Structures are given as C-alpha cells and as structure tokens.
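Removed from the display is one protein chain of the complex; every other protein chain stays in position.
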Amino acid sequence: MSTSRKSAGKPGKTAPRFAFKPEMQLAKLARSCYERGWLLGTSGNLSAVVSRKPFCLAITSTGLDKGALTADQFVRVDASGSVVHGTGKPSAETALHLVVARVRQAGTVLHTHSVWSTILSEGHAKDRGLWVEGYEMLKGLKGLTSHQHREWLPILENDQDIPKLAHHVESVMKEHPRAHGFLLRKHGLYTWGDNLSEAKRHLEILEFLLEVLGRTAFAEPSTGARG
Amino acid sequence: MSTSRKSAGKPGKTAPRFAFKPEMQLAKLARSCYERGWLLGTSGNLSAVVSRKPFCLAITSTGLDKGALTADQFVRVDASGSVVHGTGKPSAETALHLVVARVRQAGTVLHTHSVWSTILSEGHAKDRGLWVEGYEMLKGLKGLTSHQHREWLPILENDQDIPKLAHHVESVMKEHPRAHGFLLRKHGLYTWGDNLSEAKRHLEILEFLLEVLGRTAFAEPSTGARG
Amino acid sequence: MSTSRKSAGKPGKTAPRFAFKPEMQLAKLARSCYERGWLLGTSGNLSAVVSRKPFCLAITSTGLDKGALTADQFVRVDASGSVVHGTGKPSAETALHLVVARVRQAGTVLHTHSVWSTILSEGHAKDRGLWVEGYEMLKGLKGLTSHQHREWLPILENDQDIPKLAHHVESVMKEHPRAHGFLLRKHGLYTWGDNLSEAKRHLEILEFLLEVLGRTAFAEPSTGARG
Partner (left out) sequence: MSTSRKSAGKPGKTAPRFAFKPEMQLAKLARSCYERGWLLGTSGNLSAVVSRKPFCLAITSTGLDKGALTADQFVRVDASGSVVHGTGKPSAETALHLVVARVRQAGTVLHTHSVWSTILSEGHAKDRGLWVEGYEMLKGLKGLTSHQHREWLPILENDQDIPKLAHHVESVMKEHPRAHGFLLRKHGLYTWGDNLSEAKRHLEILEFLLEVLGRTAFAEPSTGARG
C-alpha cells in the first residue's frame, strides 16, 4: 500500500525510494515562518534537495497557505523543473531554487517575504545591494568566525520573466560567491544552507539583521532606507 | 435533535439545510487574526455567503471577543440583513458586508482593525485613497499576474449612519471595480474573496503592504502618513 | 476536603462561599497579556470584585511571573486591603485597585505595562493627559456609540507613596468621571470594566489606540511623543 504511494511520481516507473524525506520538516519551518509574518498571503516558497543523483528537489506547490502547510503539499521536480512526484503545480519560482541548489550546492533553499526585507530591498535598490558589517550575528553565517566581517547582500531587480531572472540570479551568485543570500527588489529574501538547519539559521540571522538595519536607518538620516 | 437546532432560524419554518457551513473556518480565522492584533477589543467582523438562492450570509454577532470566537457565535441573515438563523444580534456593519457580497459577488468578506491600516487610513485620507505599486506581494491579489501593477486602495470617511455608509461603499466599489479592498478612515480595512482562502490571502497581502508602506513613510518625509 | 480549602482565609472562621470565582479567568487573561508583552518582568496586576457585601477583591499576589500565573496565586482582600483568603502578599498597588473598584464601581481592574503606554505616558506628561479622538475603536468603550468622540486619558505622576497616589487617583477619577482609564507616568495603564470581558475589551482598545498614537507621533513632528 505504502509502496504505491511512494512510486506515484512517474507513471509506469518505480520512483527511487529516497531515504531523505525533507517535506515534513520544511512544512513545520514554513508554519513557524508564517507565524513570524515572513510568509503571509501564500507568499514565499521552500525547497530541499532530496537526492543529487538523480537530481530531485522537493518544493512547495504554488499558491498555498503557509500557515497550514503540510508535507503532502510539496512536489518533487527534476533538474529541469519537471514534476517527478506529487500532484500540485510547483512554485513559479522553482527555477530560482534550482539555480541556487546547483550553483551553491545548497541542500535547502528558503524564500521569504518579510516587511523589513521588502523595505530594505527598495531602500538600497539603487546600490544593487547593502552592506551588513560588524554584527556578532554574522558569525552564524557559514564560514564566518568573527563579527569583523563585511557581508554584501545583493539586490536584484524583480522580474516576472523567471528564466531571465534565474539567469540574473546565477550571474550575481557567481559574482558574489561568498554571499549567503540575496534580495529581490520589493519582493523578498532568498537564502540557503547545506541542510535545513543551516538554511533556517541563515534565514533567521539575515531577517534579524535586516530588521536591525531597517530600524536603525530611520534614526540616521544619511543612511539606508531613506535613500 | 440536531434537526431542531438546524431549523432554529425561522420559527414555524424549516430552514434550508445548506451543505456549506463556513462558521467554523471563519471562527478559526478570527482567532488567528486576533493573535496578530487585527481584531482586538471585539473589533471587526467576518462573513461568508452560505447560499445565493435564497441569499444567506453567516456573520459574526456583535460585540464578541474575537480571540475566543466559536462557530455558534455567528448568525445567518438574509439579503435585507434580517436574522434567519441563530440567536445573536448581527454585527452593526452587516449592511456593508451585504453590499460587498452583492456588488463584488464575494463569498467571504473580512473587516479588520489593524494599527497600520488605522494609521494609513488617516494619513492618506485627504487623497481619498492610496496607491500600492510594484510589490511582488500584489501578485497574490485575484486577477493580477505581475508586480508591475498600481493598486488603488480607496479610503472612505467613517460614518455611524450605516445605510448612508453602505451607499457610499457601493458607489466607491462601482467607481473602482478592480479594487481588492477599501479603508474606512480611522477605522479599518475591508477586503473579500470568492471564498475564505482567497479572502484570507487578500487580507494578509493588504495588511502586509500597509505595514510596509507605513514603516517606509516614516523614513520618507515627502510621502504618506506624515501628510 | 475541598471545604477546608475554601475556608482557609480567616483562621477560626468559615469564609463566605462566594459563587463567583474570577481567579481562573484572570490568570488566563494575565498569561495572554504577558504573551503580548504587556506584563513582562512580573509587572502589572489584575483584580476582580468577588462580592460587594461584604466587600471582597481577588488580586494577584506581588512579584509573580504573569506568563505562568495560576488561579491559586491570587489573594482575596477586604475593603481595607487586608488579606481574607490566600497566603501570598497582595500586590503593592492594591490600594489603587480598591479606589477604582469603589469610585468606578468596577468589577474588574487591569493594570498593564506596555511599551507604548510607557512611552506616551512620558511624552504627554507635561499635559497631564492625552486626547484620543475620532477613532472607530473608541466605540468599544462603555457608553460610547460613535467614533465622533474625544476621550481624555489622564496621566498622573508616578509615586511610591501608594496611599498618596491612591488619593491622587481618586481625585483624578472624580475630576474626569467619563474616563475609561489613566496612565501613570513612565509606569503603565490602568483600565477597568463592569466585568472581566468589558475590562479586557477596554484594555485592548486603549493599548491599540496608544500604539496607533505612538506610531503616528513619530511621523508628525508637532505632536505627541516628540514633545
């Protein structure tokens, strides 16, 4: 019985039985991000690499209420974004997740829409990014061991032409190989990690620092969001 | 036994047994909006169309704590606002819900009182509305497919003369047929959807964008809430 | 067994068995206000009149974590503030609760410490109060039927001399007989109601409006908290 459910992806074929099933943990994370106001209005999407060979990515179906997300509301896609398992339609931004998973070798990719990331993505748009410098919180980003670090968070113009946007994301990530995330203008944040807990940590750190910068900006006329 | 409860609306008659019973889901939504601070102090009201023929609307009774709302605290009213089922007194703003349900053919109507909607309804009152433009979040509003959209959110003067206010709402909605909500000045937000999940999505999107605009306004002297 | 617990108040006497036991509901309200950040750091206190003849008030014991408050952490006091039931020490501000319960004939008295009430109690201290005008939310205050109302929220200097402060509270309440609450400078809010649900409604309305005024003030240089 459970066999037939597991092999439901490709008609006529038996789907590989991956040991790693990230959907339940991703759904739990989505619900908690929704509570913080980072995934309101069905916005945002989450994904995790199920296997590299063959490549398989679990990603939220499009248009779902993240406050009530469940494991069975994910689909699995291959490297081209075609559904190999599940019945929903994958998120419109699947191509961006695929680029991040490939270029950064990320195990988990998180895309959120918070108030502060939206505000700062516009406030710093003319600079095509923003610096985050000297905060202890930065140490939690992979590879960093000191607060004495200057992190560049790139900002990309938003675009509904997803293949074009994916191409842009790929070149920005290659241009800034040490970045831990990027903002889409008036849209939201992308971040990632080797696994779910690292991606969750990066998300919380970047959202925290964006709030710090956003709230500080309002008191310092010469900087940031006032631009 | 359960039959007698279902037919409690009109004495002497057997109320139609509608298959659709939205009260439990509306109550759950109310409790979650209360947690976010959008329905404090017994403010706000929620409704859903139970049937079109005959027209029947489930709506919150007046004066209830939305943090503890239950399905049995709704009443059902007909197109004139008369109670056809349930024992409470319908919300004072039932007439506005009826207009929205009729003019927009909305299945669910949500009215919330958030801090940011209250602030912006006053800050932009002189313009009789406010523009929301270029945000990815807008795509979640029914009928929109791009962030490259300019959404007008009308603001109406508040009024205790509900029939007069309902008339005003109707003309504003006809004047702005593509609007997805409106603000009452120093009062709150109305939004709606074909069904509960669409209305919930619209609510979260509009509240999110009002917070973004509100927080941005404080850094930009020439705009918005400073007026 | 349960009899001996109920009569534990006055040694040698059997305490009256009051039908009304508000402690459990007050404790639940306290925990929810704590979650909103209105009762942090053991601050604030809540009380309810158990009976008028003889006068008996249930009030939080002093120094308790409101996030974990339970019904048995209340004491009952008489009109003079002496404990008639329970083993804790009544809140230091019991005398203020007694004044409100007597002068306003309030059934429930709530005293909270929120960020916005603290900020506005200082920002408007020189005016000895602040006006709240024209908000729909005001309609939820007892006796009001329109948003077209101008509510005066008195601000009193804080004082550790509680009998003196209680005297001051009494004269301010008599001077402003229509007020629904008052602020203590750099301290917090007092509000009340005929019963717990009315007091809770007043609390949520006043805290909501103080947040609206506080956030608005930062955008309007000529008003409020900038003083």
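Labels for the chains are A, B and C, by order of writing; each one numbers its residues from 1.
Definition applied: a contact is a pair of C-beta atoms (placed from the backbone, for glycine too) under 8 Å apart; a residue touches a chain by one contact, two chains touch by 3 or more.
Note that the structure is a prediction, hence the values are computed from the model and not measured.
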{"item": "Which displayed chains the unshown chain touches", "value": "A, C"}
{"item": "Hidden partner chain, touching residue among A:Ser82, A:Gln105, A:Gln148 or A:Ser171", "value": "A:Gln148"}
{"item": "Candidate in contact with the missing chain, chosen from A:Ser51, A:Gln105 or A:Ser197", "value": "A:Ser197"}
{"item": "Option from A:Ala30, A:Leu156, A:Leu184 or A:Ile205 whose C-beta touches the chain left out", "value": "A:Ile205"}
{"item": "Absent-chain interface as seen on subunit C, which is shown", "value": "37, 40-43, 65, 67, 113, 115, 118-119, 122-123, 158, 160, 184, 186-188, 214, 217-218, 225-226"}
{"item": "Positions on subunit A contacted by the hidden chain, ascending", "value": "32, 36, 134-137, 140, 145-148, 197, 200-202, 204-205, 207-208, 211-212, 215-216, 218-220"}
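One rule holds for everything that comes next: only the chains that are shown with their structure count from here on.
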{"item": "Degree value of the rotation bringing subunit B onto subunit C, based on Cα positions, nearest 5", "value": "90"}
{"item": "Distance from the mean Cα position of subunit C to that of subunit B, given in whole angstrom", "value": "32"}
{"item": "Separation of mean Cα positions, subunit C and subunit A [Å, integer]", "value": "45"}
{"item": "For subunit A, residues that touch 2 or more chains besides their own", "value": "none"}
